[in-house]
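Below you'll find the structure I mean.
In this view, the complex is presented without one of its protein chains, the others remaining in place.
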Amino acid sequence: MKPAPFRYHSPGTLDEALALLAEHGAGAKVLAGGQSLGPMMNMRLAQPDALVDINAIAGLDYVREHEKTIEIGALTRHHAIATSPLVRAACPLLAEAARQIGHYAIRQRGTIGGSLAHADPAAQFPLACATLGAEITAAGAGRTRTIAASEFFLSLMSTALEPEEIIVSVTLPKAPTSEGQAYVQFSRRRGDFAIVALAATVRPDAGGHIDQVRLGVGGATDRPMVLAELADCTRGEKADSGWAARLAKAAYDAVAPIDTPRVPAEFRRELVHVLTRRVLVTALERARR
Amino acid sequence: MPKTRFTQIGRAIPRREDRRLLTGNGRYVDDIEIPGALHACFVRSPHPHARIVRIDAKAALAMPGVAAVLTGADLAQWTTPLRVAPPIEGLHPVEMTTLPVDKVRFHGDPVACVIARDRYLAEDAAERVEVEYAPLPAVANADQALAEGTALVDESLPSNLVSEQRFSTGDVFARRREAHRVVESAFSQHRQTHLPIETRGCAALWDEGREHLTLHIGSQVPHPLRTQLAARMRLSESQVTISSLDVGGGFGQKIALYREELTVAAASRHLRRPVRWREDRMENLLAASHAREELCRTRAAVTDDGRLLGLELEILEDFGAYCFYPANYLARVVAMILTGPYKVSDYAFVVRVVLTNKCGSGPMRAPMSITSWVMEGTMDAIARELKLDPLEVRRRNMVAAAELPYTMPTGEVIADITPRETLEAAVTRVEYAQFRERQAAARREGRYLGLGLCSVVESTTYGSRFYKAAGIPGSGHEAAWVRIEPSGAVNASLGLGASGQGYETAFSQVVGEGLGVDPASVRIHLGNTDVAPYGMGSRGARGGTAGGATLFLCARDANEKMLAIAAKLLGFDSSEGLRMVEGKVVREVLGERIDTGISFAQLARTAYLDPTALPAGMAPGLDFSRTYDPPPMTYSNAAHVCEVELDVETGAVRILRYVVAEDCGTVLSPVVVEGQQHGAVAMGLSGALLEHMLYDEAAQNITGSLADYLVATATDLPRFEILPMHTPSRGNPVGTKGMAEGGVMGAIGAISNAVNDALAPFGVVAERQPLSPDYLRSLLRGKTP
Partner (left out) sequence: MDTVDFELSVNGERHAVRAEPRKLLTDVLREDCRLTGTHVGCEHGVCGACTVLVDGRPARACLLYAVQMRGHEITTIEAIAKDGVLSPLQQALHEVHGLQCGFCTAGIVMTFEAYLKENPRPTEEEIRDVLSGNLCRCTGYQNIVEAVLKVVHA
């Protein structure tokens, strides 16, 4: 389990990195934390001609607060996101998801940009970003563009990113104080990829009725699924356990999960049902605090 | 065993091995620097079953730095095949070449070996070795193996049924007829692997001038390995040295001489260069050794109050593609000791072992691991069927102290064990009656708790007479030497192979005890066949019993000679009344100890440097060796109790509590024994809940990484509560009974019984492992309490 040969580049600036990607085309891979790419290369499942290591590029590792959003640099490590007071206050779902990525040592190296670009359908950040309506900013040669998370994830490990583009930051809406957020996942062991994960934000109105709900399912299909219409349909309902149960049943009916040798589809569907109810109840409780 | 109380044996001394291992100064195989060593990488079959049509290594050999690409045909010239053909009724003899010559038998089977400057290059070259295969139909499981017209895994056999053995005593049919009820149960254990954190590996150095091979390897059995390696390379045992320093876990995987290791040794001799190989994790998962895939069925004839009248057992084991061991050997032990602590005289079994196109199986920590689950699961099934309390059913059938020694229906004799005492101690600790109340209260809240009981009678130490009776060639004896050097320093050795069991600590205590010196002055030398005596190595749980006893007897021989010298120096006629205490010779007179002024070191000096001062006729020096063959079988016992909570919505199992009362007799090192208890239970729980070596329907292995093969982590396992008990074995000179595998047996049974207790309100029973959430959900689906 040793990687195949590759050319190694460690550009000091984003422009240099973009130039290298343009030069190598699809044969090059961006190396950020390397916690997913590394295993794939050691197993020779990935054999890029060149690696463009972006770790030496300054100014990509930050969490910034704006009026209505927070912005996170692509090289920000999972551990920094999980422990950032700003993220925990403004975007608790993201911090909660970050805490559940892999293990302590993995979280020290892994980056949010890398996780989004890798687009594992069972990973935490793609689900959290899709559910929260994040925007992903990518730089290419001579241009920078912003892609909505809902349009970013195309299928299993495939994104809207062009080969010569690099994610530079992610922007997420700040949660209003009336909103409760929760992330739950079911995996065989702590730190494993989720078999099914659920992310939710719940905003009840002053009268205790549902004002806004966002609900996302990860691990069940080839990309994170946001159940926007289902959630919207419950607007105005009384925010209680009955609402959570009904929406959970609707999610169970709506999601047609993948079937794999280790995890049958019906089991995944049942998890969608149970975890949807649990994530909604938790988010609602947090909204009331 | 001696009547005197031990002063060193049984002391809790922190381990002597630790310092080097904690500071990064251990010497595992891969840590040994060998200048100029080439690296091996194996080309492995992507097919479960295929003819090898052609191997083209031209492109690989053209790469600068590639020294050789070896195939089965090459190895067949330099090595002999492995023939496993003990004269055992019902067992077919089998044979395998060093590397496959004409066909591959499982996904991961090695077909060629690339030898290159470094491992990176070797892997590059391995990708360029072109192998043309003609795929054959594959046998993916035991049912397919036995089906009509199925493919033959081993074409030298008449069928895939490599072994079939039957046994019957009493009249089980009559017992069935007169029974109040006949309770049938099934237990399906899944394929697992040992997963030492250090994978296999070796480094071979052929010395052309001396015509001598040194193989550095992590081995549990250095001498038997040497015997095999020498024979298969057509060398004399005097031409081979095995050196096994630190070993990063074995669990049964580091016993056999594997084909890769033999290939590397032969390559070194052929190329006249050192060659090394470190197995990577993917190879370790696909192709090292697997274990445990077996289906057991029991049929218990019982009275209306739950007493066992007769018992029948069927075992069907999937042994994989190759037999590194006699195929009957693991499953037969299960059948031999199944009844454990329970009284029954009418018993019958049939044990069938089949070959499939999967990695070969071997002994894994507790090769008889399923035994206690099968017996204790049967006890629970009886309780369920008769609506009796499972604890009460056990009490009604369990052998009592007054009934020991007790002869099992298979003729196995259990003695000096305490099944009732351990069971009662464990259920008292968990407050069994109160648990039932808590369980009922929780059920009313929609929470499902379960408690599982599992009594274990562990066969720890196989004596030569057991092997002889089973028809297996080999011995159960162990060998040791003790040398006291002129300075009084003590060196000692025995034929075991350490892989984390703290031998250097526990055995220095044994020698210290036998000699009457501080264990700190004793150094234990292990793992080098030029240094250690020829012993049978570490397998089963024989280290403490066979090894400890041999070393103790050897140290007593030394002690006797030294006291005889002391008597001569003191002018006494005999050494009666003299003892060595903490390195000083004392006289015991009317219970008082009087210092004689003679020290251990002084005696050592005299023995070597002043032989004329020795008693008449005594030879100079202090050099002792000894062998010891333990009784046919030694048993220890334990009771496990596991409490779980089952999340019936997700199928997740959480272990709330785990209690073990274990009686392993005299304990050499309580530190080591407790560690072994934790580790064994952990391995059992991990296997029962998480680990699963999964093949798909086409016999493709789909478990190639540690993201697929799930091993329990610190968050999956509970705190273990151990209740140690110490009833010594009267058949052992030190009183030890052995342990370290029983924890696996107990855990597998206790967790299953606990989960089934939690499932009980739904009227379903889990009959297979792993107890994965999706399996438990499949049982619960559509069921209501």
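Think of it as A and B in the order they're written, each chain with its own count starting at 1.
The rule we apply is simple: a contact is a pair of C-beta atoms (placed from the backbone, for glycine too) under 8 Å apart; a residue touches a chain by one contact, two chains touch by 3 or more.
No experiment lies behind these values; they were computed from the predicted model shown.
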- Task: Kindly name the visible chains that come into contact with the excluded chain.
- Result: A, B
- Touching the left-out chain: which of A:35, A:185 or A:234? A:35
- Message: Which candidate, B:26, B:86 or B:583, sits in contact with the chain we can't see?
- Response: B:26
- Which listed residue (A:68, A:145 or A:189) would be found touching the missing chain in the intact complex? A:189
- Residue of B:343, B:678 or B:726 touching the missing chain in the full complex: B:678
- Item | Per the touch definition above, residue among B:224, B:248, B:665 or B:770 touching the missing chain | B:248
- Could you tell which one of B:460, B:475, B:501 or B:650 touches the chain left off the display? B:501
- Item | Interface with the unshown chain - residue positions in chain A | 1-8, 10, 31, 34-35, 38-39, 42-43, 51, 53, 55-56, 102-106, 108-109, 189-191
- Contact set of chain B toward the excluded chain (per top definition): 14-15, 17-19, 21-26, 28, 30-31, 33, 120, 195-199, 246-249, 251, 278, 280-281, 499-502, 671-672, 674-675, 678-679, 681-683, 705-707, 711, 713-717, 719-720
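Please note the rule applied: only the chains that are shown with their structure count from here on.
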- Item | chain B residues within the chain A interface of the complex | 119-120, 123-124, 127, 280-282, 649-652, 690, 692, 694, 696, 702, 704-705, 707-708, 710, 712-713, 715-716, 772-774, 777-778, 781
- Residues of chain A touching chain B in their complex? 1-5, 39, 43-44, 186, 188-193, 261-264, 266-267, 270-271, 274-275
